[in-house]
Structure formats: structure tokens, C-alpha cells
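As you look at this complex, bear in mind that one protein chain is not there, while each of the others sits in place.
Chain naming follows the written order as A and B, and within any one chain the residues start at number 1.
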Amino acid sequence: MAFRLELREKTPIWFNIVLPLSAVMATLLLCSGLVALAGANVFHAYSELFLSAVSSRFNLVETFVKAAPLIFTGLAVAVAFRAKFWNIGAEGQLLAGAMAAAYIGGIESLPSFSLVPLMIIASALAGAGWAMLPAILRTRFKVDDVVTTLLLNFVMFYVMTALLDGPWKDPLSGYPDSPDIRMDAEFPILLHATRLHLGVMLSLLAAPMVWWFIRRTTLGFSISVVGENPSASAYAGISITRILIYTALISGSLAGLAGAGEVGGLHFQVMSGISPGYGYTGIVIAMLARLNPIGVVLAALFFAVVVTGAEAMSRATGVPVYLADVIQGTALVTMLIAQLFTTYRIRTLTTQG
Amino acid sequence: MSNPDYLLSMQGICKSFGAIQANNNVDLNLSEGDILGLLGENGAGKTTLMNILFGTYQADEGKIMIQGRQITIHSTADALGFGIGMVHQHFHLVHRHTVLENLLVGEPGRRGRLDFSGARRRLLEIGDQFGLTLNPDARVSELTIGEQQRLEIIKALFGDSKILILDEPTAVLTPNESTGLFEALRALAEGGLGIIFISHKLHEVRNVTNRVLVMRAGSVSALVEDTKEVTESDLARLMCGHELNPPKKNTSKLGDTFLSLSAIKTGGSTPQKLKGINLSVQGGEILGIAGVSGNGQKELADVIAGVLSHTEGTIEVKGEIISKASPRLMQKLKIGRIPEDRMTTGLVTSLPLYVSMVLPWIRRSIFSRFGILRKNEILSFTSKMIKRFTIQATGPEVKTGTLSGGNLQKVLLARELAFEPEVLLASQPTRGLDVAAAEFVHRQFLSLREKGAAIILISEDLEELFALSDRIVVMYEGRIAGETKINDASVEDIGLLMAGATFGA
């Protein structure tokens, strides 16, 4: 029995939910094998993984706190991928944003009321600037953006650790981290007795804004078309270079904002471990969300749950905490495969002779 | 004792793609020494049938027999094994590799190594036997189109083909090169091969084939056992089901010069670069640009479209000199442009129809204001265009790629004509379209001409150019080889210019 792929006429809307859901289900199914291999009861492990996030009011709020940087990086990648600007560098852009925010937050001479807004603006600008570099390399020098954005992550990481080890080292701490930002630079807490900070709200606001931007603005339209067919776009008068640069700026700023949130709302300083791969997780989130900003929020929450829950699961069952990394990689692969169903329909053929 | 079995016999072939029945109970027989013409319009099913023979597709029903033995062809490798060779319309060559390297693909080596010397020998043999010669060490990128096609034929012979299929082989040749090809084909047929010659060009089919199988809409419309017994009109009728009915052209009043190119040159090192083009077109006329593809037409179109910058010379639009052309500028100057390649440069196949429809106009105030899209206007505009141009689409939101070729061309036309261009540049506008769709396009051009616009029509189809143009200009190797008014033009003269001769030579 042979298969043939046939182009679909329209992609049904419910696909946006069913497809990621099936990818997630498939992922959990596949990874259950690893759990069993680790000698744990799958049911027990998964319930620890997922339920710890909702086990208390504090934990539930914490999930949103953990999701905030993921929402931003997911949005950053989603916007970039729409234009087929393969921004694997959200990680480095986040670090740039974090450093910019921490720097502003430490300036003594700035008036109190200006600190938080300036931190936010600075982080966006820093992230945008760091994303400009690979965009220019691509448009002017034809260098593949996957490789450059990736390599720049390493560069930014080393820049950061060099600073943290040297001129920006907090003399009071034994670890390589920066001095704390000013007290009045800390993001306001929105919910009493939790860590729900301003950054979380910003991330939740950013998602619908990005959605509106993509669907309702000329620039959003251009970004989508450039990604789908650059030569038709160029022929029709759209400047590919300009659109790619704008895309990089927007994508980079979103990733930079992730950094601002972590610095201003959570850690109040920069340390070398400030991002355990949020930029990379953002890629998986964007793909699971099918580049849809609202889907990004849901996928980000999913991963926030998984990442936090992995610790609890590991403590309770002995399954290595890195199950979360495997889940991440598997989710990306299964989602890629699931995507096929949107473009094509499977037709079974019976062939004779 | 003569062998009563045919060299090749296809019986009862059926093949569908979804709802479309590409082949409906088709029979085809071929003997040694035959040159069988396979004639039909685009979409008649000829290429599908040959792809089944060559193993690219599998038939849904029917059987194939070689020398009386029934065989099954599951893949191209099978087909090659049975002695079936195919020369495709779009050559399957590696430009970076040499002639020998292209010939040796898929061949087993000698003791694990590539057998270059053996290949050289065979190449010489084929040259002696059939007159098909090539420099074995030349890179394909250095060969002319005619030579590249020769390489494709030699490739088929390398594989010991007994049955040779040629798919629209003269589409890329000058009239002179075509004659050379026909001579080679006759030599091959005399050598015992059976040749299937796919074409939609009536005079060629009459010229070189001895039998003709005419297909229409997936079925066999007629089998002509002796080509000499039919006329071109007979064949046309069998092919289209009706007489050719080109739209009538009136004499029109000429307006101002809307566009003129002086001494335009482009850069780069390809043989197709423009080497000094002087061209102008006035309102109310259709300027036809003839020439075998690959002689600079695409560059010319790209310069006018604003996609390619000229290195020397000037472009004037309505008297104003353009210093730096860009697609946006040309659009602003009311120059409509229909690109040669619908799917890649024209439309966005994976996005909804309205995206393709308004793509060049997205910044106009009717469609967006302060950077925000006006969705309702966009959708209603698209629906209007669908109706005006009778585009077969269920609505403005269907994916562009689901439309058929003819309808896709209508979309391109619709969007360029929507805002009343003063100049329309159309590159190969009816390529791949069936007769009805092509006639629709021609009618649009003529009505635009009557409204006073200038049209530049670049086409490989001489019949089309002769039917529509007021003047014809021929391009050869990046230059204008000659220009005539339509009343003074003849196909032979144009053909000569296309091949590089100069008037009066």
C-alpha cells in the first residue's frame, strides 16, 4: 500500500490545537520509555513532573514566573521564523538584554521612577542590537543565519562571564555575579506573597500584541510573505533586506525583554547561569505554537511546568532531571513531523502494475 | 520472418491525480524505426503517459509490453533497464560537472573506479554512428542549449536505449538547431530505435514524424498512421476540438512613448547579459519580443521590472530618466509586470489568494493606513477580481497554490491590471496554459491596448507574437538582432534572426 501526499486547500483552525497536542502526547509516550529505563514508575514520574506545578497557589504562580522568559523567547523566535530568519540566537540576545538591564539598574544617578522603564527599554535595545549583527551578515554577506546566531550565543556568553569575572564582579559575593541592582530598580510584585513580578505581566501582554502585529499591520504582513516567498515579495516591491532587519530588531528586542524580566523581577543581578537555555527552549516553543503568539503562551507554560517539575520528579523518583532536555528535543522533532499534516493530506493508493 | 510484436505497446493506460483523470484508457504502439509524434495541448496527458513509461509514475490500470513481453516499471531504474530513455524538457544535467561526469552518473564503474576511458570511447562511437559529437571534458555550463540537449540524447544512448522519448525538445532551440535535431532523430530511427516525439507544435510534428497519436483531455483523440496524409489544420482540430480562433486585432491609435531604453547594458559574465539594448514602446501598441529563451529576455524583463540594475544606459518613463530602478518605483510609474515564473516569482502559493492578489499594492492607502491593514477592503477587492476575471476559486481565502495554472495566470493579470497600468510587461504569459485560458489572456492584452496602454510581450511562442504584436523585435545574445512591423514580418525572417543571422545576409 503506497502513500501520497496531496496539498491541502485550507488548514483548519482546530489544527492549531490538535497538532501540538498530539506532538506533546507522542513526546510523553516516547519519553516514558526513558523513565522506565531509569527504573521508575511512569505514572508516578509523570504525575510528579506535571502536578508539582499546580500543587499549591505559590507553585501555580511560580509556573507563570518561570514561563515569563520562555514566552518572550518563544515570541522572539516565532516572529523571526515567520520571516525565515533563523534566529537561534535568542539565548545571546537574552543575555545582552539582561546585562543592559542590570547595568541601568545599577546607575546611582538615575531618578527612581525612571529606572524600571529605562531598564526595559535598554534591554530591548540591547537584544535588538545583538540580533542586528547576524541579520546584516545575512543580507550583506550571505552568511547563513543559523550558524551566526548560534555562534554569537557563545560569544555573548563569554563576554558576560569575562565581565562577571572581572570588572563587573560583585566584591561582596564569592561567585562570579554582578552587584545587585538598586532596590528601587526591582520590578514591582503584582501579587502578595508570590514572586509574580512586572515582567510576567509584560510577557502576557506581549503575546496578544505580537499577534495583532502579525495579522493586522503592514509590516507583519510583509514579514509573513517574505518568509513564505522572498522572490515574489521582492518582485512585488518589498525590500527583503529591510524586512529581515526589522524582523531581527523585533525578535531581538523580545528576547532582550526576557533578560530584563529575569534581572529586574527575579535575580536582581546577572550571574553566569542566568539562562539555562531559555533561548533554545524558545525555539521548541515557537514550533509547538506553530509560530502563533497565543500558542506560544500555552507552549511556554507547558515547558515551565516541565522544567520546574523535573526537579521534583528527579528528587522523588531518581529519574535524571535531564529528562526535561529529552522532552524538549523530542517535542521539537515530533512537532516537526506533525507539521506535515498541515501542508499535506495523506492519500492511500493501491497500485497495480 | 518479421516480428509481429511492436517494440513498445502500452494498452489501456489509466492514471488519475485526485479528481483529475490524466490518462483515460490510452493505447500507444511503437515499432522500430518509428518516429511517433505525441501531440496534444498542455494538460492533454502526454507528459503523464510518458512519465508512466519512464517510471516516474505508476499507472492505475493498464499494461506495458516490450517486444511482446509484458513488463512492470516501478522506477526510473527499471525503465532504463528495459531500454527506455527520456530527454526531459528541463534538462537533468549538472552544470558544474563535465560531459563525461554527466554521462557516467548511474553507471557502474570498472573495479570500483569511474571508467572515464570507456566513456570516452563510447562517446566517439556514438559520434561516428549518429553524428552527435561533444567535447567530453567541457563543463556543461560552457555548452550551448543545443549542445546540452545533445548531451541528454547521448545520455539516453549510453544507457543502451531502444526507445527514446523526447519531451518538447525544440522549445529551447533555434530553428536551425531544430533542423539539426531532426536529422539526428532520423539517423537514430534508421539505426533501429523507436522514438516518441512529444510536441504541441504542429509544423514540427508534420516535419519529422511518420505517425501521430493525438491526445485531448486525457484520452486518445486520433491515431494517424501516416503523417503525410494529414494537414496542420486537421491536426489542430484533432488536438483542440475546434478551429483555432485567435481574437481579432484592430488597428489602434498610437500614443506617446511611454517607455524607452537606450544603450542598456547589464553586468555579470553570463552570455545572456544585455550588451546595449535600444527599445521603446508607445501607448496603444503591443511590442513583441521574440527569441529563443536564454538570449537575454529574462534580463531585459528584469531590468524593466526594476529587479535588475543596468550598468550603463538610460531608462526613460514618459520622458523622465530613471536613475535607479526598483520594483516599487516601476509600480509607482504605472508599469505593470507579469513575471515569467508564476509560482516562484509571481505568487505566494502557500498563503491565501488575497495575499497574492494585493501583494504589490499592500502600501496603497486603500489597503493599509498608518501601517495597519484594512482587511475588509483587501478581501472585497480580491472577490471583485475573482469575478471580473472569472477566476475559478471558491473564495479569497483559499490557498493560492490550489488554483490551476490558467487561474494562477489570471490572478497575476488581475492584480497588474487592477490599477490601470500604462505599460504592461508580460513574460511568457501563456506558458503552460490551455487554449481557452490563453485566449482569455490575449483578449485582456488587446483590450488593454485599445485603452491606450503599451504592452511589452516577451514570448517564445511565435504564433502568439504574430497574433498580437504591432511590432516584433528579436533578441539574440543580449542584443536586439532586428525589428519589424508586423505587416512586414515573416516567420522565416524572424527565425533567422533568432538564430543569429542579420537582415540582408
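The criterion applied here is as follows: contacts are C-beta pairs under 8 Å (C-beta built on N, C-alpha and C of every residue); 3 or more make two chains touch, one makes a residue touch a chain.
As a working rule, contacts and distances are computed from a predicted model.
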{"item": "Chain left out of the displayed complex - its UniProt protein name, from \"FAD-binding PCMH-type domain-containing protein\", \"Putative zinc-finger domain-containing protein\", \"Sulfur carrier protein ThiS adenylyltransferase ThiF\" or \"ABC transporter permease\"", "value": "\"ABC transporter permease\""}
{"item": "Which displayed chains the unshown chain touches", "value": "A, B"}
{"item": "Among B:Leu93, B:Ile153, B:Leu353 or B:Met385, residue touching the chain not depicted", "value": "B:Leu93"}
{"item": "Contact residue for the chain not shown (choose from A:Leu60, A:Met183, A:Ile294 or A:Ile337)", "value": "A:Ile337"}
{"item": "Among B:Ser16, B:Thr56 or B:Thr133, residue touching the chain not depicted", "value": "B:Thr56"}
{"item": "Contact residue for the chain not shown (choose from A:Trp130, A:Trp211, A:Tyr280 or A:Phe303)", "value": "A:Tyr280"}
{"item": "Of B:Gly106, B:Gly131 or B:Gly395, the residue in touch with the unshown chain", "value": "B:Gly106"}
{"item": "Positions on chain A contacted by the hidden chain, ascending", "value": "34, 37-38, 86, 88, 137, 141-144, 146-148, 150-152, 154-155, 158-159, 161-162, 165-166, 280, 283-284, 287, 320-323, 325-330, 332-333, 336-337, 339-340"}
{"item": "Interface residues of chain B (partner: the chain not displayed)", "value": "54, 56-57, 75-77, 80-81, 86, 88, 90, 92-97, 101-102, 104-109, 112-114, 155, 159"}
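By definition in this document, only the chains that are shown with their structure count from here on.
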{"item": "Euclidean distance of C-alpha centroids - chain A vs chain B, Å", "value": "46"}
{"item": "In the complex with chain A, residue positions of chain B that touch it", "value": "18, 58-64, 72, 305, 307, 326-328, 331, 337, 339, 344-351, 355-356, 359-360, 362-363, 368, 371-373, 375, 397-399, 401-402"}
{"item": "Residue ranges of chain A in contact with chain B within the complex", "value": "6-10, 215-219, 221-222, 224-225, 228-229, 231-238, 343, 347, 351-353"}
